[in-house]
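The complex is shown incomplete by one protein chain, all other protein chains being positioned as in the whole.
Labels for the chains are A and B, by order of writing; each one numbers its residues from 1.
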Amino acid sequence: MANVIIDGVAYEVQDGRTILQALDDLGLLMNGVDVPHYCWHPKLSIDGSCRLCQVEVKGQPKLQIACNTVVANGMEITTANERVQKAREGVMELLLVNHPLDCPICDQAGECKLQDYAYEYGLTHARTKEPRRPLKKRADLGPTILLDQERCILCRRCVRFTREISKTGELCVASRGDRSTIETFPGAPLDNDYSMNVADICPVGALTTKDFRFKIRVWFLDERPGVCTGCANGCNVFLGVANNQVYRYVPRRNDAVNDTWICDEGRMSYKRIGAADRVREPMVRSAGGGLASAKLDTAIAAAAAKLRAVTSGGAGVVAALGSAHATNEDLFVLRRFCEALGTETMGVAVPTGRADGFLIKAEKAANGAGARALGFKDAQAVADRLKAGAVRALIVLGDDALAVLGGEAALAKLECVILLATHHTPLERAADVVFPARVAAEKLGTLTNHAGRVQRVVPAVEPAFEAYAEGEILARLGEALGLQGFAPGRRYDAREVSKLLGEAVPAFAGCDVDAVGDEGRPLGGAGAR
Amino acid sequence: MTKNASAAPSGAEPKELSAESRARIEREMAKFPKKRGALLAALHIAQEEHGWISPALAKTLAALFEITPIEVMEVVSFYNMFYDRPQGRHHVYVCTNLPCSLRGARGLLRALESHLGVRAGETTPDGRVTLGHEECLGACAYAPMLRVGPTYHENLDVEQAKRLVDALE
Partner (left out) sequence: MALTAPYVTNYLTQHFADDAFGQVDGYVARGGYEAARKAITRMAPDEVATLVKDAGLQGRGGAGFVAGLKWTFMPKGADKPKYLVCNADESEPGSFKDRILMERGPHQMLEGILIAAWATGAEKTFIYIRGEYAFAASQLERAIEEAYSRGYLGSRVMGTALSHDVVLVRGAGAYICGEETGLLESLEGKKGQPRKKPPFPAQYGAFGMPTTVNNVETFSHVPHIIKNGKEWFRSIGTEKSPGTTIFGVSGHVVRPGLYELPLGTKLDEIVFEHAGGVPDGRRVKGVIPGGMSMPILPAGQLDVPMANEFLRERKSMLGTGGVMVMDETTCMVRVGCVISWFFRDESCGQCTQCREGTGWMNKILNRIERGAGTREDLDVLLDVAGKMEGATICAFSDAAAWPVQGLLRHFREDFEAHVREQKCPFPASFEL
């Protein structure tokens, strides 16, 4: 460890770290100690080219760049004095020499580091009379990203990203001097699983995603912390919300989960939230055979009646399929529900796909690990019981198990199928009662990622239609059935369920929605980090 | 420095390297602890054969060096002596840096521009000459001067320069 003094305050920092890394480790960078920077990024190699992060190091005649200056014991660093301010002002003025002043039509306005730093550290007026360099304003880099070369400040973060993180290397800085531009090779567009991250790390409005471009001004967005549910990695995101609508995901830094990145597929999965095929109301199968919309109470009553009829014959005839899309809390309620019904046939099917050894995981749902930790077995166990004719009623969350169960035909034999679904699915055709469920962005709860990290989701938007957390639907149903532990008249409270889960299941101790915070905690009990 | 002059008329885009060029490149690679060190040499060799580095040729070179084509192209784009579009059969570069300018290099360049009917940075329509200017060729005491490809011609006057250019085939 090295003892350093930064702006008169003593800190102990790890040896071998640069000043910016040390500040980042301490959580102070741009959060108590402001050292503005463009080319430096905590997850990319050190470039040292933008020269904005200059600070004064006692004993050094010249200012030093904080990104590449390794801390030494006894080092005294000043990040804010007139000399440093002059240097920043100089860099800012020069960066703006060729930068178009088109903020009013620039999508980055509002989250632009050039705007921010120019305001904070720059000169008050422009002294350039010279025309700016004319370059491509809409270079199509690939399926997801557009480049405005005029706005680019050549920090090379995007180039380093493609070489060091996505390892696809599509980008380069071509030419040299003030003719330098970011380019792709003819016929080799920027096209990889992580391409859109370059827009996040672009400190200016040079790289924008085609998806978000011109959708909404960012200052209208409320950035709410959440978790991507596209796969078992559970990448941390901010959901950009306005008008009760999610406009985008951007990655939220979590060094234990996703660093500062997210895959493109996950990023685009925000579209599932506001999708047209959401189940928007409860439905009950009518005498004529079709599903008809119903009030929630009616649907609960219908489901309860069906279940009661089946279970009157004895315990163990009900099977349940959890969903790896549901929260730990929802699944915990389902488990309680099953226990109260006396059934042990609980399974979960997790959809799978391609994995890449980086962020993209094979399990294409956010909470497979949580379901397993809660005792949900592979859906095959349920399928086997079904095949054996031991099951008469089925409660299903989602539709991921349909294939495993043997398709709609296998379900047709059942006397009662109750479906809790976020989106319309083929399984509806076999269902007697369908309940509209909430997606993760619409409820409070926790998800357990592939590595056993319990992470929180909070309601970022309120569905514009009638939908409920699966836990709440099951609680109502339990109440209607008079099941033990489902006391009548209680308002469903996910926070309370979360605490109960922590108490009832040792693995989840210390992992309730409040305890995990925005960063999450590993399963395994209160003491675990 | 003028580089990447307007495209000269040309045939098909070069793609392959001759066996001889490949052998030369391999000999260069062997001189370095990492074969990438020979990339500049390989680009010189490829250009000797084809006159410029097309995207297809960049791909061929990238495969030889086990790097991506864009790593080849960014190197091409950085150096004045590599070209990413077709060039005239002869490069005529007038040095116009200060020592040469002090001794009339820019007048000589203008004279060649009007003589050839092209501006610096352009290629004659017949593809014979690409005219350019360059920043210091290390012939400061022998100005004005120009180079035709690798060959220096020093202590020139305008008439000598015109004759020189006319003699190029």
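To be clear about the criterion, contacts are C-beta pairs under 8 Å (C-beta built on N, C-alpha and C of every residue); 3 or more make two chains touch, one makes a residue touch a chain.
In this text the structure is predicted, and so the values were computed from the model without any measurement.
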Those residues of chain B which, in the complete complex, touch the missing chain: 1, 3, 31-34, 36-41, 43-44, 65, 74-75, 78-82, 96-99, 101-104, 106-107, 110, 134-143, 147, 150-152
On chain A, residues whose C-beta touches the chain left out of the figure: 46-52, 54, 62-63, 65, 68, 70, 87, 90-91, 93-95, 97-98, 127-130, 133, 153-154, 173, 175-180
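One rule holds for everything that comes next: only the chains that are shown with their structure count from here on.
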Geometric centre distance via CA averages, chain B-chain A, whole Å: 51
Footprint of chain B on chain A - complex, ascending: 169-176, 183-188
Complex contact set, residues of chain B against chain A: 55, 58, 68-71, 73-74, 77-78
